[in-house]
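Below you'll find the structure, written out as structure tokens, and then a few comments.
Here the complex is missing a single protein chain, while all its other protein chains stay put.
We just call them A, B and C in the order they show up, numbering each chain from 1.
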Amino acid sequence: MSPEHWTRPAHPADEPDNGVTSGPPAATAAKPTREQVIAGLRATSEGGADLVQLLTPEGERVTHPDFDIDLTAAQLRDLYRDMVLVRRFDREGNALQRQGQLGIWVPLLGQEAAQIGAGRALRAGDMAFPSYREHGVAWCRGLDPTELLGIFRGTDHGSWDPLSTGFHLYTIVIGNQALNAAGYAMGQKFDGKVGDDDGEATMVFFGDGATSQGDVHEAMVWGSVYDAPLVLFCQNNQWAISEPLERQTRVPLYQRAAGYGFPGIRVDGNDVLASLAVSKWALEECRHGNGPVLIEAFTYRMDAHTTTDDPTRYRLSDELEAWKLKDPIERLRVHLVREHDADQAFFDEVQAESDELAARFREFCFAMPEPDPSRIFSEVYAEPSPAVTAQRDELLGYLDGFAEQPAAAQGGVH
Amino acid sequence: MSPEHWTRPAHPADEPDNGVTSGPPAATAAKPTREQVIAGLRATSEGGADLVQLLTPEGERVTHPDFDIDLTAAQLRDLYRDMVLVRRFDREGNALQRQGQLGIWVPLLGQEAAQIGAGRALRAGDMAFPSYREHGVAWCRGLDPTELLGIFRGTDHGSWDPLSTGFHLYTIVIGNQALNAAGYAMGQKFDGKVGDDDGEATMVFFGDGATSQGDVHEAMVWGSVYDAPLVLFCQNNQWAISEPLERQTRVPLYQRAAGYGFPGIRVDGNDVLASLAVSKWALEECRHGNGPVLIEAFTYRMDAHTTTDDPTRYRLSDELEAWKLKDPIERLRVHLVREHDADQAFFDEVQAESDELAARFREFCFAMPEPDPSRIFSEVYAEPSPAVTAQRDELLGYLDGFAEQPAAAQGGVH
Amino acid sequence: MAAPAMERTDVTNGSARPAATQTVTMAKSLNMGLRSALEEDPKVLVMGEDVGKLGGVFRVTDGLQKDFGEHRVLDTPLAESGIIGTAVGLAIRGYRPVCEIQFDGFIFPGYDQIVSQLAKLHFRSQGKVKMPVVVRVPFGGGIGAVEHHSESPESLFAHIGGLKVVSCSNPVDAYWMLRQAIECDDPVLFFEPKRRYYEKAELDTEAQPPPLFGSRVVRRGTAATIATYGPTVPTCLAAANAAAEEGTELEVIDLRSLSPLDLGPVFESVRRTGRLVLASEAPPESSITSEITARVQQECFYSLEAPVLRVTGFDVPYPPTKLEKHFLPDLDRVLDAVDRSLAF
Partner (left out) sequence: MAAPAMERTDVTNGSARPAATQTVTMAKSLNMGLRSALEEDPKVLVMGEDVGKLGGVFRVTDGLQKDFGEHRVLDTPLAESGIIGTAVGLAIRGYRPVCEIQFDGFIFPGYDQIVSQLAKLHFRSQGKVKMPVVVRVPFGGGIGAVEHHSESPESLFAHIGGLKVVSCSNPVDAYWMLRQAIECDDPVLFFEPKRRYYEKAELDTEAQPPPLFGSRVVRRGTAATIATYGPTVPTCLAAANAAAEEGTELEVIDLRSLSPLDLGPVFESVRRTGRLVLASEAPPESSITSEITARVQQECFYSLEAPVLRVTGFDVPYPPTKLEKHFLPDLDRVLDAVDRSLAF
């Protein structure tokens, strides 16, 4: 069965008694109430007084008393390029899913600034633990975007090397990676890699919904009790699938940190400069032994939760329109034009590069080979288990039988 | 095998090939360092500036700007009586374990004020979810102390009726009961029992160590998201078995609450007046729909973790001596004598009553019948499972065989 | 336990169609089951992630929050221990929560509350506290999903005393079994074969359902017995049909209840056929199919003409889904096992 579906099952094709062709029921009229919309907008359009911002939605550079950053025009262009390229292959992923090339895609649309800011703050020796939406961080860690395709096409569970890239595999069980990251950060500390400018740090990514999980709490406990160099980077994109932030908390999430005795900062997650500045500061604190730090990047999931999700069932388009005005790429573009003489040639160049990337991404996807059945049993253990080996031999022998006698492939009792 | 041991296994008597008689190795010289002792003392001898206190260790009545309480002399005497009686049967439980009558006992020594203050703040319609050390709360809920014996003697897993007593069964898996209590409190709210003076509330008890568990965090999330009438009563007795508070947190535990958007209060847990006043206030808040509230009762576990624990391995007696000066009963006794004319007759009367209780507790314990083997299978399900019934019939039939042919009781192959 | 009613051996082919009958998908019949339960008993609650406004990622709870309100149909915070743990508390308070776990692989954060509280409170309290909680779990593979979305963890619950575990295989059973599970005073783990959610059948909501905890012969046969449950029931029925075309009549039993197991009909069948094949997507090691094998070899020792054979997933993490066609028992693998059994 091909991985065309995630939450929407395909109709199984392997059974003759099956005449089902319909998908799930069409979206019903269960729309949000007016009150909910108003509450939602209020909650999500403003980050509040504590929001760290360096670039306004209008592209204006503002200062902040505690966090600032000095970037050259070239560096600003690089950040812009990062965001455009990442958005481009993200959109391509969506398209590939629509065309049946991927089982599912998890879009990051709208979260580019949060991720590129955080990702570019990381250094080579640092380690990142993503959730499943961190394609932008993957990009910053030097992964080729095509390496992300296997998970969504169903050919692997993550193909890159976490250790050489400094980018752990995607973690799907919400919250698990927070504890894994805390442990890794403890290891950095035990290895003597914390305490000076050359220190190492770990950054873990999770969503607003994930903050409810016990594991994220325990990661905060462990991180603080072991003074681990751990930056907890929460992308509050306002929604956990269909559930708005108010289903997880009464108060802004960054305020959790104080209860564990470390700093929590709410940053404008659509402002790549602020995300970079706050992330750099947090990582520096951790490198010097002053971890952990919690960052809440206040942002918005502009697309569906995944390609199988239908956000019109639970949120109104007004909300999206409000957030479009805060687009992370657009504000940097305006800023580059106004303050840093970026001309059309630059934008054309980035555009061309992103087209190339998209084409390559696409071609790679089409050419991906089917994995071999033996892959089911490969690397289950570092030291092979005779039980698994026996099951492998049995299945491969059975499949070989078909290869030799194609007539038997339809089964039958002899 | 009799339940003489918890963490120290008995040497099994049912096997002929067993010649082992030694217990666990003797305590080693692994004593705390000087630094640890100093840190421990600093952490544990003072509750800090935020500590709510109404009665000093010297028995002096002090005021507090936010929390106060007006009690008659009779009410004060009742609180004193509660604490003495509870301490008395707690000590008797310890003694019964030493004499082999109980498998284990979990002492509350030192935590009487925290528990009686909280327990006496509860009303009939309220619900309490204890951990395993809340004998004082059990007392306030009207349980006969003998009802606690079964768990520790190994005849049952809790014999009282949680619903009619408003006191849930003891929960041993650390933190579980916090979520169960959150759910119960949600039910009170869904039942329309929250919102006015007649409202109901739920109080859940857990320790300082338990605050690290994901379940306690999730209970705070649920409680706040559903505005549940939930008082989270944390007895910070400074130790989780051998681990001092610093293994669980960097900052005072009551500060966790703010991160969830509800109040957290640190109360002197050795001051029954303060515990009562703060608990009453918190419950009132919850009844009126302003829950949850977190209370951290700052207290001290004066005895071992359980009768199988050996605290000399991990803490110095200086610490205990410091806390003895803050004894919860002693300070109320002094206060009663100085300010409320309590005379020797009163104290003699309480003494006599506690002797009686202890004797009855003791006699009850000795007379407890062995449960019947059929109890292994009873009430596993509300609607019996044929599989379990078959296993029961098989075991009972097998045991009947012994009854009929006592000669076969030693086994053998025919 | 008595063998359940066997009248309707083919649930999809009712001949006369009474007024209360309609063609529904399993997702829809589950939705109808929840709706009836919410209507009939104000203590019934539906709770889980995205079950409210979204109606669940599979739309099983579609429209329920709209009609019954946010206090009956709860979009909970994102934490499975919290879902189960608060359901336990609500049950103590007298509610009958029906929890949805979004996908099989996400039940594990809630496993502790299930094992330590949900399963044990009735026993611990000697019946003073009832635990009428249903935990609905869309399970199994075949939908081309990413990791953790295709697992079959049912054996991990069957091993736990104090729990009951069932699995439906068709829309009719789905409706009745869910209603019966909600009415049951014990905790029931309710495993729904997610890749069958959109298969259809005729549902008569005024029929008399067989007992919840009973297995059922869904096809009569003589040559060998196949026992299975959940998503592989249609697979095995298809295999039996294919075999019948070649003249081999296989008996197929839908186990329905996985704990307690109702093996009476299996024993009876095996005594006639002498051969048993078990099919399940779950990894075989220490599983429900191991248990059935252990009990059949004991009860039918002198009747078995071949060892009990199993067609299952493998003892590995669920593979990337381009490979799941090899992982999941299909018609061919079932018939291959039947052949091997017949060859003994």
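Annotations for the structure displayed:
Following the convention adopted for this analysis, contacts are C-beta pairs under 8 Å (C-beta built on N, C-alpha and C of every residue); 3 or more make two chains touch, one makes a residue touch a chain.
Bear in mind the structure is a predicted one, so any value in this text is a computation, not a measurement.
Taking every chain of the complex into account, the chain not shown here touches A, B, C. The missing chain, though absent from the display, is touched by one residue of C:Thr25, C:Ser155, C:Thr225 or C:Ser257; that residue is C:Ser155.
Residue in contact with the omitted chain (choice from C:Asn31, C:Thr76, C:Ser287 or C:Thr321): C:Ser287.
Here one chain is not drawn; of A:Gln97, A:Gln115, A:Asn176 or A:Thr249, the residue touching it is A:Asn176.
Touch with the chain omitted from the figure is made, among A:Arg153, A:His168 or A:Arg287, by A:His168. Hidden from this view is one chain, which touches chain C at 81, 105, 108-109, 111-112, 115-116, 119-120, 123-124, 147-148, 155-156, 158-162, 259, 261, 283-291, 293-294, 297-298, 301, 304, 306-310, 314-317, 344.
Within chain A, the residues in touch with the undisplayed chain are 156-159, 161-163, 168-169, 171, 173, 176, 178-188, 190-191, 214-215, 218-219, 221-222, 225, 378-383, 385-388.
The chain not displayed touches chain B at residues 1-12, 14-20, 22-25, 28, 30, 32, 103-104, 132, 150-157, 172-175, 209-210, 212-215, 240-243, 247-248, 308-309, 313-314, 370-371, 373, 375-377, 380, 385, 387-388, 391-392, 395, 398-399, 402, 409-414.
The criterion applied here is as follows: only the chains that are shown with their structure count from here on.
Counting C-beta pairs in contact across A-C and across B-C shows that the higher total falls to A-C.
Averaged Cα coordinates give chain A a centre that lies 44 Å from the centre of chain B.
A straight line joining the Cα centres of chain A and chain C is 34 Å long. Separation between the centroids of chain B and chain C, computed from CA atoms only, is 40 Å.
Contact with two or more other chains is made by residues 76-77, 79, 81-82, 109 of chain C. Residue positions 212-215, 247-248 of chain A are each in touch with at least two other chains.
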